[in-house]
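Apart from one protein chain that is not included, each protein chain of the complex appears where it belongs.
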Amino acid sequence: MGSPVKITVSGANFFYGSNQALHDVSMEIRPQFVTALIGPSGCGKSTFLRSLNRMNDLIPGARLEGKVELDGENVYSDSMDVIHLRRRVGMIFQKSNPFPMSSYDNVAYGVRVNGLTKKRIELDEVVEKTLRAAALWDEVKDRLHRSAMSLSGGQQQRLCIARALAVEPEVLLMDEPASALDPISTAKIEELIYDLKRTYTIIIVTHNMQQAARVSDETGFFLSGRLVEFNETKKLFTAPRNRETEDYITGRFG
Amino acid sequence: MRKFVDRTFVVLSLAATVIILAILFVIIGNIAYHGTERLSWEFITAAPESGMTAGGIFPAIYGTVLLVLLMSLAAVPFGVLVAIYFAEYARPESRLYRWTRMAVNNLAGVPSIVFGLFGLGFFVQSIGKAIDRAAYSGRLVYAQPSILWAAMTMAVLTLPVVIITVEETLRAVPRDYREASLALGATKLQTIFRVVLPQAWSGVMTGAILAISRGAGEVAPVLFTGAAYFLPRLPSHPADQFMHLGYHIWVLTTQSTNVEATKPLLYSTVFVLVVLTFLLNITAILIRNRMRKWAVR
Partner (left out) sequence: MKTKFRNSERELKPATTFRPNVDPNVVAGVSPRSQFRHAIDRLAEILISGVAFFTIAVIFLIFVYVGKEALPLVWGTSDGATIASPFTGPFTWQPVSTVPKYNVFPLILGTLKVTLIAMLLGTPLALAAALYTAEFAPGRIREWIKPAIELLAGIPSVVLGSFALLVLASWVQDAFGIVYRLNALTAGIALALAIIPIIYTISEDALTAVPRLYREASLALGASKAQTAVRVVFPSAIPGIAAAIILGFGRAIGETMIVLMVSGNSAILSLDPALPVRTLSATIAAEMAEVVVGSGHYRILFFIGTLLFLITAVLNWVGDRFNRRLRERLFGSS
């Protein structure tokens, strides 16, 4: 393949203590693509996602064998600056989790902690820009300084996306970002993902196959910690090569 | 027959509850009734006169408040830092954590009189002596009971209260917030101080208030670390002794030469102390309840 690669995972085995959660997973994720990860719950797709920005480091006893490379650089090498890595690889969680502060402060949080700017005008600019990018600006511009907790579920999730965008990441990891939302909010998030693709590399974990089919360019199917099949979304859904994939997408599976 | 046994059982347990509440009511009623008789603005703002039979208890209130303030200045920051260490840095499954956590728990149940001994042995006899030797060429300044040492003793006594309450609230802050913050490239320290602690603020407040309420009521630890029955002047130096509401009550109750003359003053002093500690406790309970509601949301 001649196309560029953003993230390369090769031979990844992941362990929680003595429990192995990933078995020899290899995958190449292309820049400015949306890559969807599907599979039944407990199949390792979230673990895989969280190993890309080393969020699993927070879990005692968790360890990864194998290689994860971001732009050719080993994410798990000792010289890797985890904090900087997480800035480059943003994350959206399953449950929207805005901090109990104002919407403005939520978006500005990452900018502030990373010391990107101290000037109020620049900060205002970043907040507006990212809120627009997250298609939330028009809904919150009149109540920027009110608690983010007063926003609806869908708005909160888009705020979390804006918050992640504000630190100018290159990659966005989304862990079932719409699983707790109603269909209309879900549609908005999906539209947003489609727009964001132009700028960011997106990896989305979802248990909703229609969603994977709608938003992604490539899809990986996980089962019991193994990457069973990885292909262009269209091909994977129309002509799966693997029997297990077929069973899963046709719903003959748990 | 079964119904009868059942009834009796419920009635008996209800009776026990009523007895306890009645006792509480009698104690509080008695104190409120006799305590308000002589209560006046003068009583709160004036110094005692004529061998404690007239005047007020201002120096005792002042001493208690000062003691509690000094105590909180030491206990709250240290307690909060230990709680942060326990909740955010220590590995809960490690032996070190389990042992130190158990020590803190255990400390909460050590009799307060033992803390008094510790204060005398450690602060007065060791630290105080060392200071005097180093800075006052052996002159007796800090190697004797004083408000500073009483406050430090009280701080050690209330430390577990602060640690346990704050650790609990820190642990109640959902992990989601920590992860969201770290995923944005914040360091652990930034996460703790910008996201976790602000949410545990009510816990810090509750811990501080509970500590203060305990500190305001305890007498045993200050018996020989700095409290005095009567002082002509208010304490103005860390090495000064001080008057204390609880200590005052103890002396008035047990060592008064003229019980009938001092009784009204005694009751009023008790009333002031009880009101003070109740207000503190109720504030702590209110904050805790609000926090619970907030946490559920």
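Here the chain labels run A and B in written order, and each chain numbers its own residues starting at 1.
Note that in this section contacts are C-beta pairs under 8 Å (C-beta built on N, C-alpha and C of every residue); 3 or more make two chains touch, one makes a residue touch a chain.
Owing to the predicted nature of the structure, the values given are computational and were not obtained by experimental measurement.
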item: For the chain not depicted, the shown chains it touches; value: A, B
item: Contact partner of the left-out chain, one of B:V10, B:I44 or B:A130; value: B:V10
item: Touch with the omitted chain, as defined above, among B:I61, B:V82 or B:I287; value: B:V82
item: Missing-chain contacts mapped onto chain A; value: 3-4, 6, 30-33, 71, 73, 79-81, 83-84, 87-88, 114-115, 168-170, 183-184, 186-187, 190-191, 194, 199-200, 210, 213-217, 232-234
item: Residues from chain B at the interface with the omitted partner, ascending; value: 2-3, 5-6, 9-10, 12-17, 19-21, 23-24, 27, 30-31, 78-79, 81-82, 84-86, 89, 100, 102-118, 120-122, 125-126, 156, 159, 185, 187-190, 213, 216-220, 223-224, 246-247, 249-250, 253-254, 263, 266, 270, 273-274, 277-278, 281, 285
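Everything that follows uses one rule, which is that only the chains that are shown with their structure count from here on.
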item: Contacting residues of chain B [partner chain A, same complex]; value: 91, 93, 174, 176-187, 190, 194-195, 198-199
item: Partner chain B, residues of chain A touching it in the complex; value: 53, 55, 58, 60, 83-84, 86-87, 90-91, 93, 95, 97, 99-100, 109-110, 113-114, 160, 163-164, 167
